[in-house]
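Only a single protein chain was left out; the remaining protein chains are all shown in position.
Chains here go by letter, A and B, matching the order in which they are written, and residues are numbered from 1 within each.
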Amino acid sequence: MNPNAIEVQSLTKQFGSFTAVNAISFEVAQGEIFGFLGANGAGKTTAIKILSGLLRPSSGKAQVAGYDIYRQTEQVKRHIGYMSQKFSLYGDLTVKENIWLYGGIYGIEPKVLRKKRDELIRRLHLEEVQDELVAGLPLGWRQKLAFSTALLHEPRIVFLDEPTGGVDPITRRQFWEMIYESAANGVTMFVTTHYMDEAEYCNRVSIMVDGRIEALGSPGQLKATYGAASMDEVFVRLARSHE
Amino acid sequence: MRTLGVLLYKEFRQIFRNKALLPIIFIMPVMQLVVLAYAADFEVRNVRLYVVDEDRSSLSRRLSGAFGGSSYFVMQDQSVVPVHGASALEEGVADLVLHIPAGWERDLMRGEVATVKIVANAIDGTKGALGAAYATRVIQDLNQKLIEELGPRVGSAGLLQAGAGRIDLAYRHEYNPGMDYKTFMVPGILVLLVTMIGMFLASMNIVREKELGTIEQLNVTPLRKGTFLLGKLLPFLLLGLFDFALGLGVARLLYGIPFEGSLVLVFSFATLYLILVLGLGLLISTISETQQQAMFVAWFLLVIFIFLSGLFTAIENMPAWAQQLTYLNPVRYFIEVIRLVMLKGATWQDVGQQAMVVAGYALVVNALAVWNYRKRS
Partner (left out) sequence: MNRFWGFVRKEFYHIWRDPRTLLILFGMPVAQILLFGYAVTNEIKEAQIAIIDQARDEASREITRSMLASGYFLLNEEVDNKEGVEEAFRQGNIKMAVVIPANLSRDLQHGGGATIQLLSDATDPNTSNTLVTYASQIIQRYNLRHQSPGTAAPIRIGISTEMRYNPQLKGVFLFVPGLMTIILMLVSAMMTSISITREKEMGNLEVLLVSPLQPIQIILGKVVPYLFLAMADALLVLGMGYFVFDVPLAGSLWLLLAESFVFVLSALSLGILISTVAKTQQVALLLSLMGLMLPTILLSGFMFPIDNMPIVLQVISHIVPARWFIEIVKGIMLQGLGLGDLWVQTLILLGFTVFFLVLSLKRFNIRLA
């Protein structure tokens, strides 16, 4: 098996005359936490949508979980999890029903699914609210539930598009602990964020500016290269050089 | 198959939790049926008649008396001045003016054609035409009676027997002898009802998931397009059939609408038809970005479908091109079939052709919806 979870070569996406993603190339290893950074409108979401099979690329090559994203979209989907910045669970279904729905869609056997569901609820301490509508839960709980649901079918890669937007610092902390735990189990984490402190938690980060990847490496390497004290500074320097 | 089960479970849960949707599904149909059945009554009775009698003879009085005796007419007023009749029409006090010219009785007894004039306010075409038709019949009946009474006496030879040598007419209004307008309208209204429910529910459904963003989450799963759409279609099909049964019950119990044909036939056809309508709704849903857009497109289509359906105005009266156009209109087929089956007891052989068309249409529309639904843009 290919040791890399994601391989991308000169991937490009154009909307009319506007180039949202401009010939980006990178690899992500299995079990790695890969931070995908950039300002709003830099092309992060477009790239993540291409890799998860929601958008068709204009040109370039990409393999996700060893499958070609042009021809083997359905196999790709079987092996990835996805959590978008828009809230992705059904607000008018209960906690249990949401889990049952997604588990069912991935074809998990009812017996197995029941066990997984109860375990998940216990792990997130949601026993009290398991029969309540998801719309009524605090945002942090919903995000944690969405993340766990995305892992239900044991994907090899999980795409997280700004998972911690609008969440309080304590929940963010807990959220990252969950990310670490999954990565330790060998699941690749592909995270976009614009919180620069979160970038420090990643094994490697890439920084996108205007559709291109301008910097790629571990947080330590990047700070050294740009002579910066924090990732925040790295980011500001990169953005300035483009003004 | 199990995936489909999970999807159905989800849709039903969502529908039954939606407080805005439930009254639409369960209360609106009944209300609509009740109000529409009473409102959509094109039966013309109580035609307001104004008589201008310039003749003032015993026969002219007998003629206006004949109108007074008819249950279709309400005598408004009388005058001997023609202008009064014209202004009664103008002011909307009368729907119909009967004008008996001076010297009418004299001409009649001389054996000349003595003409009376009927002027109808035809702004409401149905009322105008039918009012004139009723009036014609009242006058003809009187004519007949006069021939029977006077004919032998007036004739010089006096040989002729009443009714001899002439054609009598016997007519029978089949299938609806009571001439009850509800019998005609209610089956059509039932069709309208399930069409509206089906179109609106289906067309707004997928767009709603687009607006909420939940559709993206489904699109990154290996869920098949066909399964997904089937999961959307089946719950609404069941609800539509439920509403249809509810409406049929109301039609039967409240209005005593006859049911001559087979219940199985009607429900089978309704199922085919709903699959078609829901497919159309889903197709609208896949091309729209917001619920508002979907709503307007559905509204637009519905209005055209209803006008070209033969529900309110007969298709035979339309010009040829418009009649051709109605073959594209799904509503047309069901209205035709439900009237044939409920009121006349038509069988599978009688409506087989319509069933084939609707089935083929349903297949095409649903295939289009599946094809047009993009998991990846």
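As a working rule, a residue touches a chain if its C-beta (ideal position, glycine included) is under 8 Å from a C-beta of that chain, and two chains touch if they have at least 3 such contacts.
The shown structure was predicted, so the numbers you read here are calculated from the model rather than taken from an experiment.
Engineer: Counting contacts across the entire complex, name the shown chains the missing chain touches.
Structural biologist: B
Engineer: Out of B:Val30, B:Ala102 or B:Met295, which touches the unshown chain?
Structural biologist: Result: among the candidates, B:Met295 touches the missing chain.
Engineer: One chain isn't shown here. Among B:Arg61, B:His84, B:Arg252 or B:Lys344, which residue touches it?
Structural biologist: Residue touching the chain left out of view: B:Lys344.
Engineer: Touching the absent chain in the whole complex: find that residue among B:Thr126, B:Ser268 or B:Asn372.
Structural biologist: Looking across B:Thr126, B:Ser268 or B:Asn372, the contact with the absent chain belongs to B:Thr126.
Engineer: What residues on chain B make contact with the chain left out of this view?
Structural biologist: On the side of chain B, residues 20, 24, 28, 32, 35-36, 38-46, 89-92, 108, 110-130, 132-137, 139-140, 142-143, 146-147, 150-152, 154-157, 159-161, 163-177, 179-181, 183-184, 291-293, 295-297, 300, 303-304, 307-308, 312-314, 316-319, 322, 325, 336, 339-340, 343-347, 350-351 touch the unshown chain.
To be clear about the criterion, only the chains that are shown with their structure count from here on.
Engineer: Taking the mean of the C-alpha atoms as each chain's centre, how many Å separate chain A from chain B?
Structural biologist: 56
Engineer: Can you check the complex and tell me which residues of chain B touch chain A?
Structural biologist: By the definition above, chain B touches chain A via 2-3, 5-7, 9-10, 13-14, 17-18, 212-214, 216-223, 375-377.
Engineer: With touch defined as at the start, can you tell me which chain A residues reach chain B in the complex?
Structural biologist: Checking each residue of chain A against chain B gives 52-56, 73-74, 77-78, 80, 82, 84, 86-93, 97, 100-102, 104-107, 110, 133, 159.
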